[in-house]
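Omission of a single protein chain aside, the complex is shown with its protein chains in their original locations.
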Amino acid sequence: MSVEKLSLDKRLGLNKYEIDSESHIEVDKELCEKCEAKPCLFVCPAEVYKLEDGKLVYSYEDCLECGTCIIACKGMGRGAVNWKNPRGGFGIVYRYG
Amino acid sequence: MEIVVCAKYALDVAEIKIDPSGKPLLDGVPRRVSDIDKNAMEAAVNIKEKQGGTIKVVCFGPASAKEGLKELLAMGADEAYLVEDPSGGMLDTAATVEALAAAIQKLGSFDLILCGEATTDGYTGQVGPRLAGKLGIPQITYARNLNVEGNSVTAERDLEDAYETVKAPPPVLVSVTREINVPRIPSLMAILKASKKPMTVWKLEDLGLSKEKLEQVSTLRTVDLQGFAVERKRVIIKDKPVEEAVQELISYLMKEKALGV
Amino acid sequence: MADEEKFDVIVVGAGLAGSTAAYVLAKEGLQVLLIERGRQAGAKNMTGGIIYSRVVHEVFPNFWEEAPVERAITSYNIVFLGENSAVTLNLKAPGMGKPPYNAFSVLRAKFDQWIAGKAEESGATLVTGVTVDELVMENGKVKGIRSGQDELFADVVIDAEGAKSLLVEKAGLRGDFKPEDVSVGVKELIELPEEAINERFNVGGGEGASYTLVGYTKGIAGGGFLYTNKASISLGIVARIDMLAEKQVKVHELIEDYKLHPFISKLIEGGNVAEYSAQIIHEGGIAQVPRLYADGFLAAGSSACLLINNLFTLRGMDLAVASGAAAAKAVLKAKERNDFSASSLSAYESLLREAFILTDMEAFRRTPSLLNNRRFFTVYPDLACSVMEELFSVNPAPSEKAFKVVRRHMKGKAGLLDVLKDLLEVYRAL
Partner (left out) sequence: MAEEYRGIMAYSEDKDTLFELLSKGRELADQLQTEVSAVLLGEKVEAEAGELASYGADKVYVVESPQLKGLLAEACAEALQAVISQAKPEVLLVGATKRGKELAPRVAEKLGTGCVAECVALEVDAGSREFKMKRVVFGGKVSSTHTIAGKPAIATIPPRIFEKKKADGRTAETVKVEAEISPPKAEVVEVKPKETAGIRIEEAPIVICGGRGLKQQEDFKMLQELAEVLGGQVGCTRPIAADRGWFPEWVGLSGKKIQPSLYIAVGVSGAIQHVAGIRSSKIVVSVNKDADAPIFADSDYGIVEDLYKVVPALTEALRKILKK
C-alpha cells in the first residue's frame, strides 16, 4: 500500500457544494488585463482562476471561500477580483471541516 | 384559493456513500427538502401573491422534517403539518399517500394540491397521481407553467414530444417540473417570520391511522439494494488515421447498442 | 415589522466566537439573533488546529462531556523534515489525557453545530443559510445589518464572520490585508480506522497526537500540521500568500508532495481522502489586529485576527471562544449603562487582556518576523536531518566530533553568524 498523489480535480470532486446559478466572483476584465503578475493563478488552492488563450477565466463553482484571491489580487495584482460571500446556503459545504 | 403543498424531506443523495461491498450506507444520511417540491411551493406562493388564499404544507416523514418545513414556511407557506412516519422510511408510496390523504382530509376543503413531479431521492413520481386517484380528483402532471383564473386551473404539461395544455376545475392536483420557476431563497425577514408560523405534528393515530394499517397498504418490498460503481471503460483510440479511429468508435457504439441500431 | 424584529444584539457568524457570544448574551436574557451563512453552523468552517481546552472550559464547563470532540491530545510533536528523513521532538504527556485536558482535535462541521446548539438552547435565535451583505451605518455608527433587501437593527452587531473579515473592512476598522501577513492553509481529511490510528500513533483510545511540521515546503514560509481525529487524520500545509505568488508555487501541489514524504506517507498510508478544504490564516500577530470596536460594533475571533502562532502551537479556536465571551461581557456592561458607543464598548479590550488574549499576542509579537526568515523553512530542517543522519550512521571512516559535522553541513547554506543571529531571534520571539 503506498500513498498516491491526487489531482486537484479529484480532491474538489470529493467536496460537497451547493452550487448557485449566480457567481459570487466577478473580475473586472479591464483591470485584470493590465495585471502582469496575476497572483490569483498561483495562490488559489482550488485553481478557480485560469488562463485561457491569455485571458483570465474563473470557475466560481470550485471556490473554497478561503479569501486568498482577494488578498493576493489587492496586494500583488490590480484589485480586479470582486469577491463576495455566496448567497445564503450556497457554496462549499464542509462535511468534516 | 386554498392550496395544499405536499413535500418530502428526502435523503440528500449527494451524501449517500457506497461501502466496499457495494451496499449503500443509508443510516445517518442527512435530509433536505426535495428540490422539486420547492418548485411546487414557489408555484403556490406565486398563486397566493396574485389571488390571495392560504398555503398549507403537508409532509409525511421523520421528526427531523420539521427543519425542512421551517424552510417551506419561510418560502411562504402559512401553516405546516408533519405526519410522523414511525417506520423510518421503510414504507412505499401507497402508505405515504394513505397518510397524506388522511392529513389533507383532516385539514378540510382545498382547491389545489401541488407537488413536485418526483422526489430527488426515490424519484418514483407516484405520490401525485396516487394521491389524486385516492382523493378522486383530476391530476395535471409535469406542469411547466400554471395559471389559476376564476374557477379553473390551467397548466401546460411538458410531455416527450408535445406541450399539452390541460384545464380542470378545482379541486385538482398539479405536479410541477423544475422548469416551472426558480424557487426563492428565503430572506432573513421571511425566516424570522416563519419561526412564528404554526407547525403541527400529527401522529398516525391523530389521523385515525396506525403503523399496521400503513404496513398493510404498503405492498412494495425492497429485496436488494446495490450501489453502482460508475467505472468508465476508458478505451482510448489514438495515433490512428481519422477514418479508422471513427470506424473503431462506431463499432464500439454499435456493440453497446448506443446508436439505436 | 422592523420594531417587532428589533434585537439587542445581532451576531454575524455561528462559528466558535459568534456562537459563544450569542450563548453568553442569551443566557443573560438579551434578545440575540445569530446569523450563519452556511446551510448549518460549521458548513463553512475548517480548522488546521486543535482546540486548547482551558479557556473553553471556563465558558462551557466540562464541555468535553457533551461536545463532539475527536481525541484528547497527549502526544505533541515537532518534526523537521529533510529530503528523506525527519528529526522529531516528541512530548508524551499522558496527564493531558485527563480532565481538564490540554487540547482536543475537533472537526468543525460537527463541533460548530454543537456550540451553535448551545446558543439556541440558551435562547438565541439562530438563522442559517443567510448571508449578511453589509452593515447598516448611520453617521459612522453601526445600527444593524443588511442581508439582501432586509435591514435589521440592533444595539450592537458582533462580527464573528471569520478570517476574511469583510464587515470589519466595511466598518472601516482595518485597511487591506497584506499578502505577506497572511497564509493560506489547505487540509486533507484522510479517513483511517480508529484502531489503525491508535496503533500507528501509539495512543490509547480517545487519545491523539499532534504534529507541527517544519520544512519541505520548497522554501516557502510556512509549514504543516497533522492531527489525529477519531477515525481520520487532518493533514495540512500552510504557506504565505506573497511567497506562493512570487515563486509561482501552488499550495495544492505542495500538500501532495508532502504526502509522499516518507515520514508522512507512513502515517497516512491506506487512508482515503474524504475532503479538501482551505482557509486563510493571519500571521501578522498583534500588529495585524484591527480596531476591535466601534460605535455599536465589536469584532471577535479570527474576524479580529486573533491568533497566536508561537511556532509550537497555533491557537485560534480557544481565542475565538474567549473573545466571543469577552465581547458578550462588554455588551452586557454597555447594556447596564445603556450606552453602546465605542468608548462604552472599549471595555472589550480590557476584557481581552484579562483573558490573556492580547497579552499573549503581545508576548509573541516577534514571532511573525521569524516567519520572514527563510532559513527556518529551508536550511535548518535539512540541516537538522542531515546532521542527525550523519551522527547516527556508522561508517568505516574516521568519526568527527558533532560540532564539526554541523559546521560542515552548514557550509554554503548558512554562516555561523547567521545561525547565532537566528538563535537570538528565536530566543526573543519565544
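We call the chains A, B and C, going by the order they appear; numbering starts again at 1 in every chain.
Rule of thumb we're sticking to: a contact is a pair of C-beta atoms (placed from the backbone, for glycine too) under 8 Å apart; a residue touches a chain by one contact, two chains touch by 3 or more.
Nothing here was measured: the structure is a model prediction, and the numbers come from that model.
**Q** Which chains here touch the chain that is missing from view?
**A** A, B
**Q** Which residue among B:A63, B:M90, B:V182 or B:L225 touches the omitted chain?
**A** Among B:A63, B:M90, B:V182 or B:L225, only B:L225 touches the chain that is not shown.
**Q** Which parts of chain A face the unshown chain closely enough to count as touching?
**A** Residues 7, 9-10, 12-13, 17, 19-21, 23, 52, 57, 59, 61-62 of chain A touch the chain that is not shown.
**Q** State which residues belonging to chain B touch the missing partner chain.
**A** Residues in contact with the chain left out: 11, 13-14, 16, 18, 24, 92-94, 97, 120-134, 137-142, 154, 157-169, 172, 175, 179, 217-228, 230, 232-239, 242-243, 245-247, 249-250, 252-254, 256, 258-261.
By our rule, only the chains that are shown with their structure count from here on.
**Q** Cα centroid separation between chain A and chain B, in whole Å?
**A** 34
**Q** From the C-alpha centre of chain B to that of chain C, how far is it in Å?
**A** Distance between chain centres, rounded to whole Å: 42 Å.
**Q** Could you check chain C for residues that touch two or more other chains and list them?
**A** Those would be 129-130, 147.
**Q** Give the residues of chain A touching no fewer than two other chains, as numbers and ranges.
**A** Answer for chain A, listing residues that touch two or more other chains: 87-89, 95.
**Q** Would you tell me which residues of chain C are touching chain A in their complex?
**A** 37-39, 42-47, 107-110, 112, 128-131, 133, 147, 163-164, 166, 176-180, 182, 184, 186, 188-189, 232, 241-242, 244-245, 248-252, 256-257, 259-260, 264-265, 268-270, 273-280
**Q** Enumerate the contact residues on chain A facing chain C in the complex.
**A** Residues of chain A touching chain C: 1-3, 5-6, 8, 11-12, 14-15, 18, 37, 39, 42-43, 45-47, 64-68, 70-72, 74-76, 84-89, 91-97.
**Q** Along chain B, where are the residues that touch chain A in the complex?
**A** Result: residues 14-15, 182, 185 of chain B touch chain A.
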